[in-house]
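Below you'll find the structure, written out as structure tokens, and then a few comments.
One protein chain is absent from this view; the other protein chains keep their places.
Note that the chains take the letters A, B and C in the order they are written out, and that residue 1 is the start of every chain.
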Amino acid sequence: MARPLLVIEDLNKSFGALKVTDQLNVEVEEGECHALIGPNGAGKTTLIGQLMGELKPNRGRILFDGHDITGLSQARRVELGIARSFQITSVFLDFTAQDNVILAAQAAQDHNFRFWGRARRHPDLRAASQRYLDRVGLGAAAQSRAADLAHGALRQLELAMALALEPKLLLLDEPMAGMSVQESRTMTDLLKSLAGTKTMLLIEHDMDAVFRLADRITVLIGGRALATDRPDAIRSNQDVRTAYLGEGDHAGA
Amino acid sequence: MTFWPPSRPTLIVLIGAVLLLLLPPIAEALRQPFVISVATRVVILALVTVSLDLLIGFGGMVSLGHAAFFGAGAYATALLTQLAAAGKPLVWGWVPPVEGLAVWTIAIVVAALFGLVIGALALRTSGFNFIMITLAFAQMVLFLASLRELGGDDGLRIPVRNTVVGFSIESQTALYYVSLVALALYLFLCDRIVHSRFGLVLQAIAQNPRRAHALGYRVYSYRLVTFVIGAAGAGLAGALIANHARYVSPDLLMWTRSAEIMIMVILGGKGTLFGAVLGAAVLLLLEEFLIGLTEHWQVILGPILLVVVLTARRGLFGLLAGSRGGGGGHG
Amino acid sequence: MDFALFAEQILNGLQAGVTLFLTAAGLTLVFGIVGFINLNHGTLVMAGAYIAAKIATVTGSFWLGLAVAVPSVVVLGLLLETSVFRRLYHRDHLDQVLATFSLILFFNELARIVFGRLPYQIDKPALLAGAVHLFGDLYYPIYRLAVIGVGVAVAIGLWYLTAKTKLGMLIRAGSTHRNLVGALGVNVGRLFLAIFALGALLAGLAGAIIGPMQAVEVGMGENIIILALVVIVIGGVGSIRGALVASVFVGIAESLGRTLVPYLFEKVVDTSTVTFLSGMFASTSAYVILAAVLIVRPQGLFAGKV
Partner (left out) sequence: MIRKSFWAALAAATLVTTGGALAQQGPVKIGFVTTLTTPSGYIGEETRDGFTIAMDQEGGNKLGGVAVELMIADDGVKPDVAKQLVERMMQKDGAKIISGVIFSNIVAAVAPDVVKAGGFYVGPNGAPNNMAGADCHPNYFIASWQAGTQSDMAGLLADKIKANNVVLVAPDYVAGKDQIAGFKRYFKGTISGEILTKLGQTDYAAEITRIRSLKPDAVFFFLPGGMGVSFIKQVKESGLQNTALLAPLTVDDRIVESLGDKAMGIRSTTFWNWDYDNAASKKFVEDFKKKHGRVPTTYAAQGYDTARLIASALKAVGGDVSKTDAFRAALKKADFVSIRGSFKFANNNHPIQTWHARDVVKNADGTYATKTAELLFKDYKDPYSAECKQP
């Protein structure tokens, strides 16, 4: 049995009367792709916020790689090896695709209070950038301004940036959001190719993708974990069916 | 990037540099020594404009309190030089030297310290509140400058100019070239910074702070360091303006001065550094021209500036240079 | 200091705060809903003051001046909105600051051309002249009491407007969810225009009633606008309640600084130190309050609450 890389213990977060995370316990094992599904408002994105350190939980602990990271800053978490992608594409629009990835790659090196040398001419950074762009299939668009890229390409760029941080854990917040069927499939293949090499926590509404990618699935409803199990077990779980899948059609979610 | 043939922006910078270098002899030849005095002001204000462009154009920090650092540098220079001229000690029997390299270094450090304290507090906010809190801190510094001990509203006279490595800069031309060298050095420093790793991160933060956070960058530290570098540049400009006018007064720190510097940034084109020089020159010369035209010159200047803000979004440098060379700040 | 003097200082502060509030309320509404920084708002105050003072000087009637000034300023505000400000709504804060700063230069000089260089000093209307005996040693100018009354009335009026009317509903919605209002099918252009008219009305009123208390001169708008901006940030941008609380707070702090500080310290230290302390209190208290508030609550005291 693989050891857990990420442990969420009794996590609670509320905004006023609204509980967005409610006594949540989840373990993500090293090397697995762990999917998090649930209807809108189930508290998936706010959970990512808490894992990244953007939001402070009201109670509970988050353990990562043996460290208690509950009180750590975002920067420290990234240093320890957590990276995320955003549900709504969030890149540096005025920069080229290459610059975007250079920024991620140099973040991984962590000596950036360098005021002199020209960052864009740094051979290692350029090479690393190109490698990750190739990896996500954007190699040809390296010199395009991010603002000029199509939506699907931007999603790929997001992923390249997250990968360039060389994280131990990837938090993927709906990587397929807004993609065409074709783009979705390409992205799923890409993520599939990472399976086993990267630990991933995946939030996704595209159930085909989830069931193709996930090693385990946690179903989140109202901030609580309804069930955590292997995909086929989830598919046949009666509670899940009634509460969530039972509605039959998830496309509107 | 190849150096020859030069790109259009490089060419513009080169032509500008040559013009600035040749200006004093030309002014002498035309028997217009007053021009050198005006040009010195232009160069000094260009320096403070460049420092604000670093904050606004690259760091996305719209500070409406930049005059505070300009004033801090000027007052530090004035006080030290007054003591130096009178042979009086500052503290512990230490009499400040008249030497500019020493006095100005202190002025830069003083401005940078103000920048550190104000930046550390102000950078907790962003957007509109950042604009206002920088203004508020500048007003507090303005109050310090209005203290009776610092000459109050009457300001401080400076009996002599500083020396530079022992040479006198009493002549207008000497001060002009010293200011020009200071501007060139600071421009070079800023140009290196914005293209460095640090600069890339800084510009990334200006575009999308949340993403920069998620990449693990300590956004606050990058901004604060930049804020301090900008304050230091303004402090150097302040030291020079104190020498130029041989006089400092709280007017140097008025919020309208901060706004004027901001206008120079926009006029030249934010995020272009060299454009800041152009912005300072054009605004000051325009003022000089309009003052000669009518007593009510501001009634003409206002609408001109309004049109500039509304139309020339990339500023004069963008207009001249065509496409922007290298990555600039957020547009 | 006896109680009467203390009370008088509170009244002075209240009056200063209320005048500030009239300017700040319009400014915070415009910023909160339209998302537009209008440094030129002070010019509207100045315009109100000049028009009222000019008419009062020529005709001898303060009331006529007031009656003409307020609608004139509203018209001026609407002209500015339609001709210039509209083009700035979608620009960043920097452009807004600079464009409206340019307008300050223009209007200040224009005022100099139209109204001359010398300040206007107008008399209080006969109805409100003189002082009234409140209690003990305390005589207080009736006019200043009336100004406080106007401020209270405006505050109540704005509360009614925001809490009980359709426009108020839109204002509340707009200040927290700016994009929502458009989605509700409201004519955003007309809503903005209405907000501007309201802001201009309050600014014109503030200008007209300031006249009899101080010199009407070029540059008065700038002094007011800086303080008003400080006040709306303290209160939380977009919050009328915040603007009111912060205005009164700043007004009273400055007023007490100018008298309470000398009173407390004059027995202890020499005159020049007293002057320094009271000067420091009076001229920086607003900024110190602002810095303190923003450091503790970067979004301001009442952010998100109209």
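The rule is simple: contacts are C-beta pairs under 8 Å (C-beta built on N, C-alpha and C of every residue); 3 or more make two chains touch, one makes a residue touch a chain.
Here the structure is a predicted model, which is why all the values come from computation and not from measurement.
**Q** Sort by label and list the shown chains the missing chain touches.
**A** B, C
**Q** Which residue, C:84, C:213 or C:295, contacts the hidden chain when the whole complex is considered?
**A** Residue touching the absent chain, from the options given: C:213.
**Q** Specify the residue from the set B:128, B:177, B:217 or B:255 that touches the hidden chain.
**A** Counting the whole complex, the residue in contact with the absent chain is B:177.
**Q** On chain C, where is the contact patch with the chain that was removed from view?
**A** 1-2, 5, 8-9, 12, 15-16, 112, 117-119, 121, 124, 129-131, 139, 141, 143-144, 213-215, 217-219, 255, 258-259, 262-263, 266, 271, 275, 279, 282-283
**Q** Tell me where the left-out chain touches chain B, residue by residue.
**A** Counting only chain B, the missing chain is touched by 24-25, 28, 31-34, 36-37, 148, 152-155, 157, 167, 170-174, 177, 245-247, 249, 251-252, 295.
Note that in this section only the chains that are shown with their structure count from here on.
**Q** Chain pair with the most contact pairs?
**A** If you count contacting C-beta pairs, the leading pair is B-C.
**Q** Pick the chain whose C-alpha centre of mass, unweighted, sits closest to the average of all protein C-alpha coordinates shown.
**A** B
**Q** Starting from the mean Cα coordinates of chain A and chain C, work out the distance between those two points in Å.
**A** 49
**Q** Taking each chain's centre as its mean C-alpha position, how far apart are chain B and chain C in Å?
**A** About 32 Å separates the centre of chain B from that of chain C.
**Q** Residues of chain B touching 2+ other chains?
**A** Residues of chain B never touch two or more of the other chains.
**Q** Mind pulling up the chain C residues that touch chain B in the complex?
**A** Touch list, chain C to chain B: 31, 37, 84, 87-88, 92-95, 97-99, 101-110, 112-113, 222, 226, 229-230, 233, 237, 272, 276, 279-280, 283-284, 286-288, 290-291, 294-295, 298-300.
**Q** Provide the residue numbers of chain A that touch chain B in the complex, in ascending order.
**A** On the chain A side, the touching residues are 52, 54, 73-75, 77-79, 83-84, 86, 90-96, 99, 102-104, 106-107, 110, 112-120, 122, 161, 165.
**Q** Under the touch definition given earlier, write down the residues of chain B that touch chain C in their complex.
**A** Touching chain C: residues 56, 62, 64, 121-122, 124-129, 131-133, 135-137, 139-140, 143, 146-148, 255-256, 259, 262-263, 266, 270, 296-299, 301-306, 309-310 of chain B.
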